[in-house]
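Below you will find the structure I want to go over with you.
Excluded from the complex is one protein chain; the other protein chains are retained at their positions.
What follows is chain A.
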Amino acid sequence: MDIHFSRAKDQERLVEASFQTYFEGLHRYAFTILKDNDEAKDAVQAVFLKLWEKRNELDAQQSVKSYLYTAVYHYCLNVKRHEKVKDNYLAQRTPVYEHRNELVSKETHRRIMEHIDSLSPQCRLIFSKSRFEGRKYAEIAADLGLSVKTVEVQMGKALKILRAKLFDIMMMILFAWLFL
């Protein structure tokens, strides 16, 4: 799957092929950090512009894939730092809510919130701090006097339980509806 640099003349095609192969994964990754679809797209574009500029400097055996993921990571952290500086000036930014999302998933949202409420207290607290307050794992661990590893484990547990509750139940209902 990985594409490696060879000293070929058609670097343009290499950039394009890398784009085709990695765009989706990179954009998804950038979104997890930036939480904004457009900003994530800009980040990926910027990284590919940089790749284009540096195409002759890169090591022959260096993996484009890890170059791109690392570049996206650093770019996104940079954007976040800038945003923090901006936020300090703009006292308070009201979060952007997408209307479409609000309309489509109110019902699903309500159902998920119920399931979140039924998680064990520690699990629920950790999940909420990460998902709703956007706190870093390290911050959550420090707040609660836990290890970062515990936060990781609890987050994994929350996702596992929530997925099972929402989807396995849905499958069961569908199954029952189809065959009974």
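Basically, contacts are C-beta pairs under 8 Å (C-beta built on N, C-alpha and C of every residue); 3 or more make two chains touch, one makes a residue touch a chain; residues count from 1.
Throughout what follows, contacts and distances are computed from a predicted model.
Participant: What is the protein name, per UniProt, of the chain that does not appear here: "long-chain-fatty-acyl-CoA reductase", "FecR domain-containing protein", "Ferrous iron transport protein A" or "Sulfate/molybdate ABC transporter ATP-binding protein"?
Facilitator: The chain we cannot see is, by its UniProt record, "FecR domain-containing protein".
Participant: Tell me where the left-out chain touches chain A, residue by residue.
Facilitator: Here the touching residues of chain A are 1, 12, 15-16, 19-20, 23-25, 27-29, 31-37, 41-46, 48-50, 52-53, 65-66, 69-70, 72-73, 78, 82, 95-105, 108-109, 112-113, 116, 130-132, 136-137, 152-153, 155-160, 162-164, 166-168.
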